[in-house]
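One structure is given below, represented as structure tokens, and several questions about it will come after.
The other protein chains are all here in position, but one chain of the complex has been omitted.
In order of appearance the chains are A, B and C, and numbering begins at 1 in each one.
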Amino acid sequence: MDYRRDIPLAITFLIGIIAVLDYYTGVQVITDTFTLIKNWGVVIQGFALGLGAVNLLRVHGKRISQRSGGTDWMFSGWLLLMMAMFIVVGLGTGQYDAGPTYSWIYNAIYLPLGATMYSSLAFYMAYGSYKVLRARNFDAALLFITAVLVIMGNTPALAATFPGLFYTREWIFGPIVSGAYRGIRIGIGMGAVVLGIRTLLGMETGYLGRR
Amino acid sequence: MSIWEKMTSLPREIVMGLVLIAMIIPAMNPLGLPLFTGDMSRAWYNTVDALPAGSVVLFDVGYGSGGYPSLGPGNIAAFHQMFEKDLKIVMMATALEGSMMYPLVMEGVKPEQNYGAVYGEDYVFLGYIAGGQTAMAGVLGDLKALVSVDYEGTSVDSLSIMDNVNGADDFDLVAYMTTAGGTAEGWVYQAYSQYNADVLGGCLSMMTTSIKPYYDSGQILGIMDGIKGAADLEFLTGHPGDAIVSSDILSFTQALVLIFILIGNVSFWMTRGKGEAS
Amino acid sequence: MVSVDPQIWIAAFFTIAATSYAFRDNVVFKFAENTFIGVAAGHTIVMGVKNIRDYGWTHIMQGEMIYSVAFLLGILLYARFHRDYYWLYRYPIAFLVGNGIGISIRAAIHSDFIVQVAATASPLIKSDALGTVNALITFVGVVTSISHFIFTQEKIHEGAIGIVPKIGRWMMLLAFGASFGNTVMSRFGMYQGRIIFLLREWLQII
Partner (left out) sequence: MALLTEGRIIPLIAFILTWVATYIAIGMGKEGKIKIRRIAGLDAIEEVIGRSVEMGRPVFDIIGMGQFTDIYATQTIAGLSILSYVSGLCAKLGAKLYAPQARVDVMPVAIEVVRDAYRVEGKLDEIDVDEQLPYLSGTQFAWASGIIGMAARMKPAGNIMIGPFWAESMMFAETFDRVGAMQVGGTARTYQIPFFAALCDYVLIGEEIFAAGAYVSGDPQQIGSIAAQDWFKFAAIGLSILGALLASVGVNIIAELLSR
């Protein structure tokens, strides 16, 4: 037996099977065991949250010590400084995310960045719609029709003037979206279950890493 | 170069600049247009409305700063309705930033001032719990075996709202708002399939089509469809806020986008066969 | 009146810096991006430590020593950075994968397969004409879009029956159009929050 490989595969199988049995059977000892497994899972996930930061420390620490990439290393230094600031304020006060100072720096820095980074895709979206939504062939035309109708129905000023546009939008979200997406959902669900079973059986070992 | 050839490839800075202007103007001069409420958000409202006073709701603040502009206003409106109905809310967060959203939402609702609600009796925030579906299963399963303190570190034994809350059977409703596909599906798996619980789901508009099948089959009883759903909830609950203001912004920007789509298509067909191949 | 609150000014700066990328990649954006990565990692650490304290350490303090196994597994995650003992991190990963998969597939087969099929196996004829039409469209959409994803039976994609998966593809494209349209709203709905912030809190002109 290879304890580097076989034991992890056995752990995956065992834990997965207990989870499945907990769902289908009503045996108390299984339920209790699985409660413990879930609670451990939450704790281990807490530990896993630090992995990304360690990676960042390694990558950016190297960049700083080598002064690489022109001014890139200065950005790396700033990045680590910001990380350190949140950690010091969060852990140093002993109040974690509930402290007022932590709230202050969060609302000043993290909140605007997080809220803007993804939403600034709106500009891409606008330009993309202009460049992309063109009825250049049959497939694109199908997409074009519903996209334009939904945008019109979603535009409050247009919907207020022509209520029919709003009801058309509602109708598209009825049978058309329901039908197609239910088919897709069934496919995705079965795909996930089959993959899960393969993993539990130790046929899919990608998560063990490739070293 | 003909006019149509120019129109078919307008510089991106012009398109984006006009969009920016189209956002600023209506924000400064609101129009106050009538609003049509969608099926899915009305279903959300009615589900909450049908609960008797004193019912316990499990609410997941499953979004962070990225989702706040869309989901925050909806969350505030949803809480207004729940506090008004005298429901008890047990809040948790499956998103890392959820605990930072909680004070922002509460600042908008002001349950103490507006509804005389008391923390620990009428509502409680358990904080962020790691693990996604594991966290959901943990809270719905044997809650007290997992959670012993709230987000400020107070023991849950000292909070009266938690006296009779031990797991899924003690929740009359499970509701969530999230930006993550895994969370939106996860609550259906863990709350509906596991405990046959009543579930309400709020998500970004771009996710709505993907979780719509659950609504059609009754696994989710109502969907708050992003900023549109938020505006609907603000309207239905009678607490107008940022989402209704944003309706005007949507009117301007989307009308502009429609004009650009029109220009794009007309110019495309006018220049077809001339320059498209190169 | 422009705000005098330094918090608002910092937030406004980062809002504008993050937006600038849409127009052109630039050094201010790069600064904002590095800040973002740093604070996100910092926040993650804070939440991680709190999580371990609230859901692990409190149990040990109450005398439930069995939770020390979870601590040991958690610490082993960091073995991956060690040259010789990296393989130890597979133990906690195996635990997380087994738990994650078990907990989701046991319910997925119910939520995504059985309930969805049961919902499709409902009457096609409704009390009103529109209801019947809608039920028929939904039904056709489900069956044809599933058939589009059958890969091991070549026959259903050929000849006269080949129209069935093709209809599925068309139905899906129509549905994707709806999704596209809604995404446009989603993105603008997100950015409007920043506009309201800049105008109301920072410039204070609305």
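For this structure, a couple of remarks:
Everything below uses one rule, namely that a residue touches a chain if its C-beta (ideal position, glycine included) is under 8 Å from a C-beta of that chain, and two chains touch if they have at least 3 such contacts.
Model, not experiment: these values are computed from the prediction.
The shown chains contacted by the absent chain are A, B, C, with contact judged over the whole complex.
When the omitted chain is restored, the residue from C:Phe14, C:Phe71, C:Tyr91 or C:Phe180 that touches it is C:Phe180. Within the complete assembly, B:Ser210 is the residue of B:Ser210, B:Gln254 or B:Ser267 that touches the hidden chain. Here the missing chain is touched by one residue of C:Ile93, C:Ile137 or C:Ile196, and it is C:Ile93.
Only one residue from A:Trp73, A:Trp104 or A:Tyr124 touches the chain missing from this view: A:Tyr124. Looking at chain C, the residues touching the absent chain are 21, 25, 33, 37, 93, 100, 106, 109-110, 113-125, 139, 142-143, 146-154, 157, 169, 172-173, 176-177, 179-180, 183. Counting over the whole complex, chain A has residues 20, 23-28, 55, 117-118, 121, 124-125, 127-128, 131-133, 139-140, 143, 147, 181, 184, 186-188, 190-195, 197-198, 201, 203-204, 206-207, 209-210 touching the chain that is not drawn.
Along chain B, the points of touch with the absent chain fall at residues 181-182, 196, 206-207, 209-210, 278.
Here is the rule we go by: only the chains that are shown with their structure count from here on.
Across every pairing of chains, the maximum count of C-beta contacts belongs to A-C.
Averaged C-alpha coordinates give centres for chain A and chain B that are 16 Å from one another.
Chain B and chain C have CA centres that are 13 Å apart.
Averaged C-alpha coordinates give centres for chain A and chain C that are 4 Å from one another. Residues of chain C in contact with two or more other chains: 22-23, 43-44, 47-48, 50-51, 55, 59, 99-100, 103-104, 107-108, 111, 116, 119, 138, 175, 178-179, 182-185, 187-188, 190-191, 193-194. Multi-chain contact residues of chain B, defined as those touching 2 or more other chains: 12, 16, 66, 68-69, 96-97, 99-100, 127-130, 132, 134, 137, 146, 153, 194, 208-210, 213, 216-217, 228, 250, 253-254, 257.
Interface of chain A with chain C (complex): residues 4-5, 7-9, 11-20, 22-24, 36-54, 56, 58, 75-76, 78-87, 90-91, 96-97, 102, 104-126, 129, 133, 139, 142-151, 153-154, 171-190, 192-193, 196-197, 199-200, 207-209, 211. Partner chain C is touched in their complex by these residues of chain B: 12-13, 16, 23-24, 27-28, 66-70, 72, 96-97, 99-100, 127-130, 132-134, 137, 146-149, 153, 185-186, 188-190, 192-194, 204-206, 208-210, 213-214, 216-219, 225-228, 242, 245-246, 249-250, 253-254, 257. Chain C meets chain B in the complex at residues 22-23, 43-44, 47-48, 50-51, 54-55, 58-59, 62, 99-100, 103-104, 107-108, 110-111, 115-116, 118-119, 138, 175, 178-179, 182-196, 199, 205-206.
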